[in-house]
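Contents: one structure, followed by commentary.
All protein chains but one are shown in place.
And then chain A:
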């Protein structure tokens, strides 16, 4: 059921015959998805689908419905489907969210027909439909050395930490690398060489860890032209984070550490 480019641009596909019965209490919604198939399409285009939605459904259920019963070629990432793995970050109604964490009852229009728009996250090249090339994102992540660096002999006991020392970087340990923050950042959209919020969050996680010894090195990396000084504190990242990490605050803390070379 591959749709062609121009004819079907805004056509609404009706319910297929082999779809399961629509449950009681379901509302029909229009899901408008920005699609791209590199083998046939020259550019991104919108396609709309009519999908029955329960208030308890998540946006991910809408995508599953489309993929399973309407158009099997719809491509997107999802793994755990419960907001842990961070695979299904996408731009839902213009904001970056995990499709598995957005409930349909919050998406219903106050009056009239509900239209849900779903786009791939911005700033990374689209490979197919909602699936983007995550490699530049992970490349920036790897560049800040997201692992414990120590010197000397390994201790014979575990590396202990006080409650306060652990608390210092607790917020930034929650990152699931979904790229919702980085791809919500206007600086990242226009210049992909910027490290982006996610890489800085993960640098923060080790810079402020009392057990780690490579803080200076990471600070030097983030002190460069593509580092923290590119941040314009628009707070898009903080708003986008499905884990509720105070991303902009973490970036500002790295700036402060750079200014005073003190943690």
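Quick notes
As a convention for this text, a residue touches a chain if its C-beta (ideal position, glycine included) is under 8 Å from a C-beta of that chain, and two chains touch if they have at least 3 such contacts; residues count from 1.
Assume contacts and distances are computed from a predicted model.
Chain not shown in the complex: UniProt lists it as "Succinate dehydrogenase / fumarate reductase membrane anchor subunit", one of "ANTAR domain-containing protein", "Succinate dehydrogenase / fumarate reductase membrane anchor subunit", "Transketolase C-terminal domain-containing protein" or "Phosphonate C-P lyase system protein PhnG".
The omitted chain makes contact with just one of the residues A:82, A:105 or A:142: A:142. Within the entire complex, the positions of chain A that touch the omitted partner chain are 38-39, 127, 133, 135, 139-140, 142-143, 187, 190-191, 193, 220-221, 223-227, 229-230, 255, 258-259.
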